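Below is the structure I would like to discuss, written out as structure tokens.
Removed from the display is one protein chain of the complex; every other protein chain stays in position.
Now for subunit A:
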């Protein structure tokens, strides 16, 4: 244990040292080249560690997943016979996988809707009070907590005891004590349990939306708002006709991020229900296919489906980037 602790601090030194050595070696080699060639080769020396990692970890697997999604690959095999679109047919007909896709739709609609709208409303309100800072910090704090710890926190919130036993979960204490109705098995009862899990996601990500939207809001020109108020616009009119349109680019960034989060959601579901009780999502299915069924073909197919859904956002991301660069 102590050895590992020392290594945890020693290895970073070795990593930095190794990269330094590499860089000095590369520059020393370049120095021997004619000056005209140096400028063409130098960037590649600086880039190649990153490019190597990116190709191995991201680009190659991407192509590999595409190929494997048309294959039947199980067990320890790396490759297998081509089966055409069989995996895709299974993905869209198997009730369990279909169910997980439908659940991802729930996540996209409710998770994105509540985090973005809630974040926007709070961003506006926080701007109007003096003590907005602490509120932002409190709402943002869940970002620092792991999904797993969040899972524990919320399983405790949702804890369920039979009607005659004293409730230890906060929500059921409220339900039984304040509203005098029987305790609810929040994460076990379908279909509400999906919403119960989404609430956890909302708790984690509303602060993120709030912080980004609030920063966007502060960069808007205050005069436009004041002018509208002077002209007699109500606060709601100022918000809906001026703030929202001006903030549209930021809102779209935040919404995009949340949709992607909703699509990739894994940890909350894994820790809270392990995908049981009809709460499975695609990312969780991929994990199951990979680990329990050991079916790389099927896992790849689901990953490709996920990528296809995310693709429009990728294109939009690139477009926005180029628009910013050319401004």
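Observations on the model:
The definition used in the following text is that a residue touches a chain if its C-beta (ideal position, glycine included) is under 8 Å from a C-beta of that chain, and two chains touch if they have at least 3 such contacts; residues count from 1.
We take it that contacts and distances are computed from a predicted model.
The listed options are "Sugar ABC transporter permease", "Glycine cleavage system H protein", "Stage 0 sporulation protein A homolog" or "Hydrogenase expression/formation protein HypE", and the UniProt record of the chain not shown names that protein "Sugar ABC transporter permease". Touch with the chain omitted from the figure is made, among A:111, A:186 or A:270, by A:270. Between the chain not shown and the residues A:83, A:102, A:117 or A:152, the one that touches is A:152. Counting over the whole complex, subunit A has residues 1, 4-5, 7-9, 11-12, 15-16, 19, 23-24, 27, 39-40, 42-44, 46-47, 49-51, 53-54, 56-62, 64-65, 68, 76, 78, 122, 125-126, 128-129, 132, 134-135, 137-149, 151-157, 159, 166-168, 170, 173, 203, 207-208, 211-212, 215, 226, 229-230, 253-254, 256-257, 260, 263-264, 266-267, 270-271, 274, 283, 286-287, 290-291, 296, 299-300, 302-304, 306-307, 310, 313-315, 317-318, 321-322 touching the chain that is not drawn.
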